[in-house]
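Notes to accompany the following structure.
The complex appears here without one of its protein chains, the remainder shown in place.
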Amino acid sequence: MESLRFLFGVILPYVAVIVFLLGMIWRFLTWKKLASPPMTLFPASTSGGSPTLNTIKESVFFSSLFKGDRLLWIIAWIFHLVLVLIILGHLRVFTNIDQLLMSLGMSEDAILAMSTGAGGAAGVIILAATVLLLVRRLAIPRVREITGFADYLALLLIGAIIITGNIMRFGPEHFDLVLTREYFADLATFRNFTDIAALQNGTFVLHMSLAFLLIMCMPFSKLLHFGGIFFTHQLIRK
Amino acid sequence: MSSDKTKTITSGEGKTYVLDKYGFLANPELWDEEFARSMARLQGIYDGMTQDHWNFIYYIRNKYQEEKTLPLLVVACLDNHWRLDKLRSLFPTGYFRGACRIAGLSYAFLCDVNIWHTYETVPNLKSEYKITPQGFLADYETWNERYAHLIGDEWGLSEGLTDKHWQVIHFLRNYYQAMHNIPNVHEVCEAHNLELDDLKELFPGGYRRGACRISGLPFFA
Partner (left out) sequence: MSDTNVKEKVVNAIKAIKNGPRAGRLYMETCAKCGTCASVCPIYHGKSEKRYNPAERTDLIRRIYRKYCTITGRLFGKWAGAEDFNPEDIEEWRSIFYECTGCRRCATYCPFGIDHSVMTRKGRAILDMLGKTPDTMQKVVDISLETGNTDGANDVAFKAAIEFLEEEMEEEHGIPIKIPVDVEGADYFYVPPSGDVLVNPEATMGLAKVFHILGMADKWTMSSKCFDGANYGLFTGNDGDMKKDNELYVQEAKDLKCKTMLMGECGHAYRIMKMMMEKTGWWGELPFKVENCMEWTADRIKEGHFEFDKSKNPQPVTYHDPCNFGRSCGITEDPRVILQAACADFREMYPNRGENWCCGGGGGLSAMDDIIEFRMEVSGVKKLEQVRDTGAKYIATACSNCKRQLTQLMEHHDEEIDVGGVHDMLSRSILINGKAADRKEYV
């Protein structure tokens, strides 16, 4: 039991972060160095001036998708927006961001309320969005026929992470913020790799392991579209 | 164009020619003037082939037989001292789809000689008659005998329109003119001493889609 905890609680986070960082950097560098003759797509000028500006617009608002498939756009945009908010929310688990917020004038109660309110809502919304994405994938023939095992797996993995996350928020099992912060602080400073209190919580271990698995997979799966989008739009707006 | 079954065209003298799937004579060697006359009608040349038509057709035939080639549209006009407008008015469906078709060249030969032949854009055969979506003459008044002949051609009647046909057609038109109504099929049979089956044979489309349509009567009275 203890060795498993060590594997998932200590080894996996390090490996995942290293693989993710190296993988993404390697991808970006190889993409960057490849020749890219212009293949402009018009109307180029109405899509927001410079290629960079256009890429920002595309990655923030998904503007091409907005024109192409409105329904998917709504689901996908909400999904990604909430995902970003949730990632920001998780900062509170890794660091003592409360201090910062309090120094900006928020009361402890207000922070707690924001965490429960906004965080709770986000958990529910993103779960709904994920389910909708899955339903869409299954229900629409043109999507279903190009969907492979890996595509379902990615969705299911995300779904599992969201569900375990929601269990920790809404479920009966106690989630200890202070212990978790301590744990991440230890990881970050390379000490105390045994007897970690936070890892006594099974749901937490599961949630965290799946999350790191997802992070580790990013450079090698369809999730790589997170990196690709910053490059592909540049190509056609030169 | 969409069906795979062999297309044929039958001339007034009852000779049948096999067409390729684009409606061109499948074997150019089997061409004769009879074919040209039948094909010309399908290409919007309703009033028969004139000397100008024949000269041009034989010009194409010669090029095909002696040089195994076909001049491009502009070159053909140049050789014959024709203006483009003249070509267009003599062959309403154009050089490639009209003249070459009447001259009995096969589609395969045309593509083989030069793919650009097939890029010609003019050739929409404008019908002279306004037809409703049901295929009936839109305006009863615009009917004339040529219209009846065109429908007759469409049916491929072996002897064309006979006196019996014309009797029925004129009866229907007179009836409609007077009553603004379409007579009952039995009235028509009785008036001409015909059985229902005889009528069907005369007008392959049946009473409404056959006899009434060729007479220019509307679908609904």
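The chains carry the letters A and B, assigned in the order they are written, with residues numbered from 1 in each.
The rule is short, and it goes like this: a residue touches a chain if its C-beta (ideal position, glycine included) is under 8 Å from a C-beta of that chain, and two chains touch if they have at least 3 such contacts.
All of these numbers come straight from a predicted model, not from anything done at the bench.
Asker: Can you tell me which of A:F6, A:F94, A:F184 or A:F231 touches the chain that was removed from the display?
Answerer: From the options A:F6, A:F94, A:F184 or A:F231, the contact with the absent chain belongs to A:F231.
Asker: Return the single residue from A:L7, A:L22 or A:L41 that touches the missing chain.
Answerer: A:L41
Asker: Have a look at A:G105, A:G148 or A:P172 and name the one touching the chain we're not showing.
Answerer: Residue touching the chain left out of view: A:G148.
Asker: Against the chain that's been left off, what residues of subunit B make contact? List them.
Answerer: 1-2, 22, 72-75, 77-78, 83-86, 89-90, 96-97, 107, 111, 114-127
Asker: In the complete complex, the non-displayed chain touches which residues of subunit A?
Answerer: Looking at subunit A, the ones touching the missing chain are residues 27, 30-31, 34-45, 58, 62, 64-65, 67-69, 72, 76, 140-143, 145-151, 220-222, 224-225, 228-229, 231-233, 235-237.
Quick note on the criterion: only the chains that are shown with their structure count from here on.
Asker: Round to the nearest whole Å and give the separation of the Cα centres of subunit A and subunit B.
Answerer: The computed centroid separation for subunit A versus subunit B comes out at 69 Å.
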